[in-house]
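Missing here: one protein chain of the complex. Every other protein chain is in place.
What follows is chain A.
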């Protein structure tokens, strides 16, 4: 049945569900501004990949290139080995969910969902059950005859999602689809999207600037900065082993201690902090940093514990204790004005507000990054 539907859905289109999507050395400029800078990505079949980056980093442009709405200046796209670069968007057979849903306001929910089927020349009799199915999956069965403006934001979002998957696309592209929803609805939709992706085994490319969303939904996350790919890794790796200062800063909270690299031994480095103290940390994999270079040591707040007897380590004044449900975050101000965080599951340290404290951590959880550069 499914196979039959697949065949019905227009043989001319690039119907290649379950194949790897490759983005190879893609670049795109708008005038002088580089929007996408030499990005290479391999997205496996059935994988949920997020493009994560700050606003203006080129995520949408990259997605538009994958969709075919923008042509790359250089580089190629492949889907399961088939060259995709010159195939126009309507022949790529990708599903799209746009930030503002882009539902057709003159069509009912059901007509919106039927639209991609109609464009693929599927007869009316066959469309009916497929649309009904999609409506039911999205818990919209009672709302099929409503016009988009008669639906709530969440319902419109579900119609948009149903419309994007009803024709079993080779790839589902979503550009900040939850941006317009409030927090609770957002979380519900995240679960829903993830569930549908698993059920259908569909490959998803999901654009977001929200790191929590990216980490919780994705199999892998591509961190984009100033058009370039900073790191492409699982959420776990991204958090535990950020490959750059940028990723370490952008994904999760981090404490940074600026200094100078004075010695290396294998994967271990010694950094002389600006205050004169010398600390050890892990050097990044596959990249060598010159001795004497300006670097920063990054330590996650969870790895930092507070010692209420100031000693030779980095110290400061405990200025605030924030209880945020599962964890307690302690905020320490260094004499230089820098703010450091320490996070613990339990109540943790007994230090009180105003106390002088020193920060301590295991040197295996301290990572050394070159201070400059976006990569």
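Methods note: a residue touches a chain if its C-beta (ideal position, glycine included) is under 8 Å from a C-beta of that chain, and two chains touch if they have at least 3 such contacts; residues count from 1.
The working rule: contacts and distances are computed from a predicted model.
Undergrad: For the chain that's not shown, choose its UniProt protein name out of "ABC transporter permease", "Protein-methionine-sulfoxide reductase catalytic subunit MsrP", "RNA polymerase sigma-70 factor (ECF subfamily)" or "NADPH-dependent glutamate synthase, homotetrameric".
TA: Cross-referencing UniProt, the chain left out corresponds to "ABC transporter permease".
Undergrad: Looking beyond the chains shown, say which of A:23, A:39 or A:67 touches the absent one.
TA: The one listed residue touching the chain not shown is A:67.
Undergrad: Among A:96, A:245 or A:343, which one touches the chain that has been omitted from the display?
TA: A:96
Undergrad: Which residue among A:58, A:116 or A:228 touches the omitted chain?
TA: Candidates A:58, A:116 or A:228; residue touching the omitted chain: A:116.
Undergrad: Contact with the hidden chain only, please: which chain A residues?
TA: Looking at chain A, the ones touching the missing chain are residues 10, 13, 67, 69, 88-91, 93-96, 98, 100-106, 115-116, 118-120, 147-149, 153, 156, 163-164, 167, 173, 180.
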